[in-house]
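With one protein chain withheld, the remaining protein chains of the complex are depicted in position.
Our next item is chain A:
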Amino acid sequence: MKLHAINPPRFIMSLYMLVLLILAVLVDISFVSLINDALIKWAMNGILVLSLIPMMNVGAGRNFGMSIGLSAGLLGMVFALNYKMTGWLGFSVSLLVGAAIAVLFGFGYSRILNRLKLNEEIVGTFAGYSFIPIMNIFYTFVPVTNRQMLYPIGGQGLRPRVNLDIYFGGILDRLWQIKVGEIVIPVGLLLFFFVIAALLWLFSKTRTGIIFSAIAENERFSSLAGLRVNRYRTIGIILSMVLAAVGVVVYSQSYGFLHLYDGPFMMSFPAISAIVIGGASQKKAAVANALIGTFLYQTTYLLSIPVANALLLPEMAEILRTIVTSGIILYAFIFQRKDAGNEVLKK
């Protein structure tokens, strides 16, 4: 699919956003705060969406097992918080430790996926889901000494949510803010996001990037040309996991909480939904797909909350979001099947 072609999900989402915008005008919602929130939501979720790209481009599918990488990022933050590292130190140590653990996790995960080629997405879903309870057991027993992270009663096991305000909550959001009238542009956060996007884009143009897309297109030929296919797949999977870990650290600092236990449970679906809206196909995802998709997805969600509150039930926004998220993923699978069918027919 062409990058600039409007695919049905993007069209529907744009239309949906337009309807919401009109409704928002009708119910008189403050657009200033909406724009401020939209910018932050875009960058805070954007890296998670970007993290899907390396795996998709190497032909290992959309990363439904993202929660494994997310857990690595959470562990990074648990480490930094346990030693009461605050500010930039806490943030960077979280990133570094999270990334290091993600490399390990990613390596193990790639061993599984390389054995189960063509089934990466369903295997990833189950691997991701089964990893969460394993981590939950770990969070319960991990010998953390920082009292603020432990359950107040009993003093053992991590709390589900740890407030990051005194550590590094909002550290990127507040960096280099520029105020234009009432609109606040979080330059630091956006810059961090764009730099990662730019690096990924550049990576796709390198020899390794070209090899990635070649493997996704024809693995057999790539192997005949002398490439160690599994090694490149491993690199792609590790890269995705590291970016997921980085993404969750950035997400948490915006969110203001370290959300453990079932926190990463439902984070892969919105990300995958967003990149599909952005126009990515199963084996071809561009950085622009992620940027456009995340913006449309997150802004629509943001708009739907006040509109639903004013016009429908307060819970309606979340229900709509679930329908949209799952519906888009369903669409992606249907569309992809149709693609494959055409391929067979041509033969």
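Following the convention adopted for this analysis, a residue touches a chain if its C-beta (ideal position, glycine included) is under 8 Å from a C-beta of that chain, and two chains touch if they have at least 3 such contacts; residues count from 1.
Here, contacts and distances are computed from a predicted model.
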**Item:** Protein name (UniProt record) of the chain left out of view, among "Sugar ABC transporter ATP-binding protein", "ABC-type cobalt transport system, ATPase component", "succinate dehydrogenase" or "Oxidoreductase"
**Value:** "Sugar ABC transporter ATP-binding protein"
**Residue among A:Q177, A:S223 or A:S326 touching the omitted chain** = A:S223
**Touching residues (missing chain, whole complex) on chain A** = 202-203, 205-208, 210, 213-214, 217-218, 220-228, 345, 347
